[in-house]
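Here's a structure for you.
Removed from the display is one protein chain of the complex; every other protein chain stays in position.
Chain naming follows the written order as A, B and C, and within any one chain the residues start at number 1.
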Amino acid sequence: MADATVTVGLLRERVARFVKERDWGRFHNPKDIAIATSIEAAELLERFLWGDPSPPSQLSGEDREAVAEELADVLIYGLSLANALSLDVSDAILAKIAKNEAKYPADRVRGRAP
Amino acid sequence: MADATVTVGLLRERVARFVKERDWGRFHNPKDIAIATSIEAAELLERFLWGDPSPPSQLSGEDREAVAEELADVLIYGLSLANALSLDVSDAILAKIAKNEAKYPADRVRGRAP
Amino acid sequence: MADATVTVGLLRERVARFVKERDWGRFHNPKDIAIATSIEAAELLERFLWGDPSPPSQLSGEDREAVAEELADVLIYGLSLANALSLDVSDAILAKIAKNEAKYPADRVRGRAP
Partner (left out) sequence: MADATVTVGLLRERVARFVKERDWGRFHNPKDIAIATSIEAAELLERFLWGDPSPPSQLSGEDREAVAEELADVLIYGLSLANALSLDVSDAILAKIAKNEAKYPADRVRGRAP
């Protein structure tokens, strides 16, 4: 898994370079990037429309690849928003998980719907 | 920036641990995680509703923090979906950027709306 | 059911009056109304998150009321967009259904996933 070694910063740099080489920074204002993130999340969701909630093993190879690509689109725009606003993604994620751990103590919520 | 050193895998492990400690895997089927990702993307977008497209420097400290937290929510569910389906996020993102580079050659699209 | 006698035009007028009385037309540009519609659709969807697909009869009174209110929010913004752009909602809906009838002939698609 590349995830074991690739840093968030490396992915952000790749996204930033893609935008910069196309001079798309002028379009990539935070509001439109947030819109794009939401649209890509809907396209990801569309992959699961009308279907039963499926365990992972039931996703065929083709569906897996399509879901991976739609997920990538969501994350690319998320990283692009972080770039546009100079937000640290890792800090934000780790802080939010810590906040959720305090809000939902494991002993109290275990096994109940989130 | 923590992003310079934190790997995607480390963030995925933190998300996975949070879910596992609460025994929430039974709820975290891919379909519902995709729904949750989409809902969080809408909450992120809500931060920009009714406002002008704003350059980064115009986001006040409080708004920055709120946007960072909503962005974290989107990314946490994205990583959770990757965990549920054993998808490699870095591979997916790098492959999608490469695909987009071929689809939108810099020389041809520079400075035009994406 | 009020739906049996209330025209679409009457609902549009009520929405238009609400916006006009608050002088909110300046904020209600088509782009932001479309964003608001999408956000409200996510709030509607949130009512069904983590749950099984439920037959209507399983929605309790309280949940029914909450779903009705979220659905109203989606439709109010949809009507507001029609007002802002002077689109005829009934014509658009009837035209789209006719288009879908031609695209999905009943004899060919009956009982198969849409």
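Just so we're on the same page, a contact is a pair of C-beta atoms (placed from the backbone, for glycine too) under 8 Å apart; a residue touches a chain by one contact, two chains touch by 3 or more.
Everything quoted here is computed from the prediction, not taken from an experiment.
Touched by the hidden chain within the whole complex are the displayed chains A, B, C. Screening B:I35, B:A68 or B:L87 against the full complex identifies B:I35 as the residue touching the chain left out.
Looking at chain C, the residues touching the absent chain are 1-9, 11-12, 14-15, 18, 21-24, 26-27, 29-32, 34-35, 37-38, 40-42, 44-45, 47-48, 51-56, 59, 64, 67-69, 71-76, 78-79, 81-82, 84-97, 100-101, 104, 106, 109-111, 113-114. The omitted chain makes contact with chain A at the following residues, 27, 32, 35-36, 38-39, 41-43, 45-46, 48-50.
Think of the hidden chain as still there; on chain B it touches residues 35, 38, 50-53, 113-114.
The rule we apply is simple: only the chains that are shown with their structure count from here on.
With centres defined as mean CA coordinates, chain C is found 28 Å away from chain A. Taking the mean of the C-alpha atoms as each chain's centre, chain A and chain B sit 2 Å apart.
Residue positions of chain C touching 2 or more other chains, listed in rising order: 35, 38, 50.
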